[in-house]
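Yeah, one chain of the complex is gone here, protein chain that is, but the others are all in their spots.
This part shows subunit A:
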Amino acid sequence: MFLKLHGKEKIERTFLNFMIVSNFVCGCVIALSNDKFLEELEIQPLPSGHVYTYMQFTTVWDVDKRPGSCLLAQIPGKLSSLYLCTYGLPLQRSLGHIRAFSCSTLQVFPLSLGEILGHHSVQELPYISAPPGAELWTWFKEETPDISKAWSDLTNALSGQFCASLNFIDPTNTISPRFSFLPQGVASQSYAKNYSLLRYSALPREAVCTENLTPWKKLLPCNSKAGLSMLLNAIQVFSATYVSLAVDVRPICRDNDCKEASLELRLSISIVFEPPVSHKGKQDWSLVKLFGSGILKACPLATRSTILVHTTSNQTLGKFLLSPEPSQVVTSSHAQDKKTYAMYDVKKILQSAEQLNIVASYQKSHVYWITSPPILSATRFITGYGMEQGGIKTQLYNNHPSKSMKIVYLEIIPWFLRVYLHTLQLKTSGKALKPQVVHFQPGRDRTHPYHFEIIATLPPASVTELSFQFDRAFLKWTEYPPDANHGFYISSAVISTLLNSAKNCSRIPLHKSTILESLIDRSVTYFIRLHTEMLLVSLPTPDFSMPYNVICLACTVVALAFGPIHNITTKRLQLVEKDKNQGLFTKIKKLFWRKSYVESDKEETKKNK
């Protein structure tokens, strides 16, 4: 493999690993020049008492436009392989009850190239929406010969790279969604419609832990030795209420003309802390309290290193004092929503100070409020009880008082829950709601999952219920996991929509790379993606224990004994009269030449007569 990297040596080394992975699928050479590395941290104290921190490390390479070299060079006509890999600890519930976060688990994705250029994007908090467990989706380039193989190669490579069990992604949990996932970054209309190039999979059982964080940190140019990444102390990170790691790769426009593309790698981590629980009811936080240490050194490789503290709520809700004073106060306004941020330039501050520790001290103890619901929210749960049948119901809340909302709902159900399409119902306050599109792909035992996508318009200020029924299948006894009685997970449903208001939401626009850029964005609509809860379903499980074996054995014995006993009790044995004077010879003869014997027998009887 020929790898030519210009620019900073450090980046070259640390990114080597990842580029190998990239090349695995690209199968081509990437040449880099003029790259930049930006690190940003946003801290947002929430009215629910939580403190949300989002750290993003963005690297942009300008890739050489060399014919036949890399897919990225052929933008915008043909599109490249892109990967996105989001690991998340179950955000849904943890953030689901942080109401002001409202659009709790939402994520940016472009709908198509045209829409990107038309500045369609959403700014939303949290920046990255993640389902519980791991989620991976990829658009492959058009010339990929065998997408299934490329997909399996990719999952295995990423699995090794991030020490995650992504290698458990196989055809039984992979789908190609039609409407929910469109190419990220620049892509042509025709490319975006070819959903056969898309692979999506979610592993609800995968949990994020230190073994995932360490390789993730190693992708950073300064590792965790300098810069914002110094804050990523595993003990602090994993004792937080919520953690989610994400890696996104996408091609972006190099400049406004969008004649050339650059490759963008975005590493992001969302952590939610809950200071009132550990700090005697006060929401006080500081970098040291949250992360265990301040920032001692700036990363020399970083083009920019910024910390933003969301101070919009400082006037209304619990007031806090920030120290040191911010380098600058930034204001962003989307339509009516005004947001203010205290900005810290880490590099600048560390030139004069030894350590950077931002402290927010509150005057009063935290008061828990009844927080208002987000514009769009959803809950999903299992209905019914017992082991034979069951159902899933999703309640979709459109809390906008006057505007209806068009959504795309995606559901993947493992094959062992046999979904009945005829039971699929969509109801709004008791009345049936007619969906615009229903795409249903039936599952197949041990081959692929059930998957459906629904496009529907939710009326304003309404609760829409989507429900369907399933049967629980019997697994083969070797198919049960060691903890069979724990239950089986169903991954989150994915809801995508376009919002008109970015109230209570933060989001990096699709055509922007960094948080700071997003503050000056003037988008009108915002794309959001929402993940529902994952579910735990019990399947009929045999008792894998000694009594079970005994029962099996006893049943076998009974089954074997039944025939003879039934025969003895209901049939009578009758003696068949034998020929009396048969010699040994005739017996043998009878055995071998039955017919001739019979004939001879007849002759004998005739003679006797």
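Heads up, the rule we're going with is that contacts are C-beta pairs under 8 Å (C-beta built on N, C-alpha and C of every residue); 3 or more make two chains touch, one makes a residue touch a chain; residues count from 1.
Everything that follows uses one rule, which is that contacts and distances are computed from a predicted model.
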item	value
Which of "Ubiquitin-related modifier 1 homolog", "Phosphatidylinositol-glycan biosynthesis class F protein", "Glycosylphosphatidylinositol anchor attachment 1 protein-like" or "Cytoplasmic tRNA 2-thiolation protein 2" matches, in UniProt, the chain that is not displayed	"Glycosylphosphatidylinositol anchor attachment 1 protein-like"
Contact residue for the chain not shown (choose from A:S196, A:T210 or A:N485)	A:N485
Hidden-chain contact residue, picked from the options A:V330, A:I382, A:I455 or A:A473	A:I382
In subunit A, positions touching the absent partner	48-49, 89-90, 92-94, 97, 132-133, 204, 238-243, 274, 276-277, 367-368, 370, 379, 381-386, 391, 393, 483-487, 489, 533-536, 538, 541, 543, 545, 567-572
